[in-house]
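Data first, discussion second: the structure below is written as structure tokens.
One protein chain is absent from this view; the other protein chains keep their places.
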Amino acid sequence: MLANLKTPAQRHTAIFYGLIMVGFYFVPVFSDNFYLLSVFTTAYFYIIFATSWDVFAGYSHLMNFGHALFIGIAGYLTAFVDLHLGLPPLLVLPMCAVVCGLLGMFIGYLTLRMQGPYFAIITMAFAAVAYESAIMFSEYTGGEEGIPGIHPLTDSLIGDYYFVLVVMSLIFLFLLWFTRGRWGLVLKAISQNEDAVLASGINTAWVKIRAYSISGALCGIGGSVYAYSLTHVGPTSMEQVLSTTILIMAMVGGMGTITGPFLGALILVLFNELSRDMEEYRLLIYTVMVVVIIFFAPRGIVSWGQPIARAFKLGGKRGQAGS
Amino acid sequence: MTQARDYLVVDELTKHFGGLAAVEKLSFSLDRGQILGLIGPNGAGKTTVFNLITGFLPATSGRVTFRGESLMGKKPHQIVNQGLARTFQLVKPFPELSLSDNIRVACYGPRFMSQGLDEEAARHRILEVAEQVGLPDDLDQPASSLGHGDLRLLDIARALMVQPELLLLDEPLSGLSSIETQAIVGLIQALNQEGITLLIIEHKLKELMKVADRIVAIDFGQKLAAGTPQEVVNHPAVVEAYLGTKDSYASA
Partner (left out) sequence: MELIQEIIIFGTIKGCVYALIATGFTLIFAVAGILNLAHGTFYMLGAYFTYTLFYVLGIPLPPAILLAAVLVGALGMLLDRVFLKPMRSSHTYVLVLTVAVAFAAQEIILLTYGSQGMNIPNLIEGSVNLNGVVVSWHQLLIVAITAVVLIMLWLVLTRTRYGVATLAVSMDEDGARLVGIETEKVFNLSMFASAFLAAVAGALISPIMSMTPEMWNMPLMKAFVVVVVGGIGSLTGSIMAAFFLGWLETFTGFVISPKLTEVVSLVLLTVFLVFRPSGILGRRLH
């Protein structure tokens, strides 16, 4: 990957995200405040959700409005396996990845022919079906209450913090590697002109299905860790608000960049937590801010990287910020 | 087995959209190494023929064979990987990708990948193709910064990247200046010299007659005439279709 960092701008971007990641590892060194660590852990979860959303939806511009489906499915699976079979997390995580990956492949296959708005509606519908089912089949799922009592990942707060952080780091690095290579290029090309990609001899349907599958698998890992971390899973883990939040974070950060959803999730979670003093105005400010950012910067806040870098005389003339 | 004769055969190809016959029992064939021109008035069904051959549209009936193998029911990407590439009439490349990435996309199909070529080889080949078609030197600029003529070149470059044996060009000269037209005519001849067989839809008859070995004229999805360029343009039905208005209806 380092070999790909040709321009100074790309090097500066890499240093920028590298420093943030290293900073995350040092947070517990400076503070073991329960609240602070849990805020950061929440941010890591949303980074996993938003970046895994991005690898399919952000690159292909097929708006996935039901990404939380994978979080919920993985969460319930984790609860069943943990409580009934007692398997360790290191076995459960790959299991969730496989199940959600296959689920993504299946949904991808069903929705192959659908364009923009149709795709948005069907993804919403699948998540809603799962949500209603979780409430309806309450003997297995605990209904609205969900399933409590999942065993924690580690026996300490700091242990959990590092577990989540390591999983997030690995997923983030994998996604960067995956999208900076040929798959990212082909997915981007498909979003701009699918016919020309077909005419280049590439099976676009398969490329999209594969990306959706990866998106689901990685989100499934995140959803499983999420359930362990809360020691609980419930229907709220796949409700529409969560899916929409993920997508808004990715859009605010900058779709189709992986780094954008990373920043979008981090900034919005931190803002949401730090603005608790504003009490009832908090969510109003949050939502209005989101509308304003999407309106003025539809390419997300990573599109500001280049002008900012130039203002500080960093970076070269060309080379996209965040890529 | 590659035979020289009947390299591409279109046999009674038919496409109906609802009750409308866009292409009706159209037959023609193309020999290896030839340049075949496909002409006809606007709406005659030329692009539909291209879409049927390349698998972008399913045919209602009829057959297309390439090197003796049927192409019917195959997906567009499978047909490309048999060595049959195309360009588009309305050129819409990948506007946000750089020129080199536009061409690079075609490296990731199985036809290129199966040769075990690495990134370095791909980069080399991209430069080669870009130079051959005459793209601007700066390959890092986004495709959206190109003018119409250069976009056509970019589309051809992308098609060449899959190393086609048969290349289908959909109105490669439309909307070009005379200098750009000359450049593409030269490119077509050069590609043919290299051994690429070409099927070209074109409106500019004068230029097409310079390069084409044979011409097929169609109107209302049916064949009007076929033969050498001279024979076809002097054919009464063709003259009528191009010059007449009401009368061409009667002949259809």
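Going in written order, the chains are labelled A and B, and every chain counts its residues from 1.
Convention: contacts are C-beta pairs under 8 Å (C-beta built on N, C-alpha and C of every residue); 3 or more make two chains touch, one makes a residue touch a chain.
Not measured: the values here are computed from a predicted model.
**Student:** Going by the stated contact criterion, tell me the shown chains that border the hidden chain.
**Tutor:** A
**Student:** For the chain left off this view, which of A:Ile20, A:Val288 or A:Ile308 is in contact with it?
**Tutor:** Missing-chain contact among the listed residues: A:Val288.
**Student:** Determine which one of A:Ala9, A:Ile248 or A:Ala265 touches the chain that has been left out.
**Tutor:** In the full complex, the listed residue that touches the missing chain is A:Ile248.
**Student:** From the list A:Tyr25, A:Tyr118 or A:Trp206, pick the residue that touches the absent chain.
**Tutor:** Considering the complete complex, A:Tyr118 is the one touching the chain left out.
**Student:** Have a look at A:Thr154, A:Ser169, A:Gln240 or A:Ser275 and name the one touching the chain we're not showing.
**Tutor:** Touches the omitted chain: A:Gln240.
**Student:** Can you list, in ascending order, the chain A residues touching the missing chain?
**Tutor:** With respect to the unshown chain, the touching residues of chain A are 61, 63, 65, 110-111, 113-118, 120-122, 124-126, 128-129, 132, 136, 240, 244, 247-248, 251, 255, 280-281, 283-284, 286-288, 290-291, 294-295, 298.
Note that in this section only the chains that are shown with their structure count from here on.
**Student:** Give the list of chain A residues in touch with chain B in this complex.
**Tutor:** The touching residues are 182, 185-186, 188-189, 192-193, 195-204, 318.
**Student:** Under the stated contact criterion, what part of chain B meets chain A in this complex?
**Tutor:** 54, 56, 75-78, 80-81, 85-88, 92-97, 101-102, 104-112, 140, 155, 158-159, 161-162
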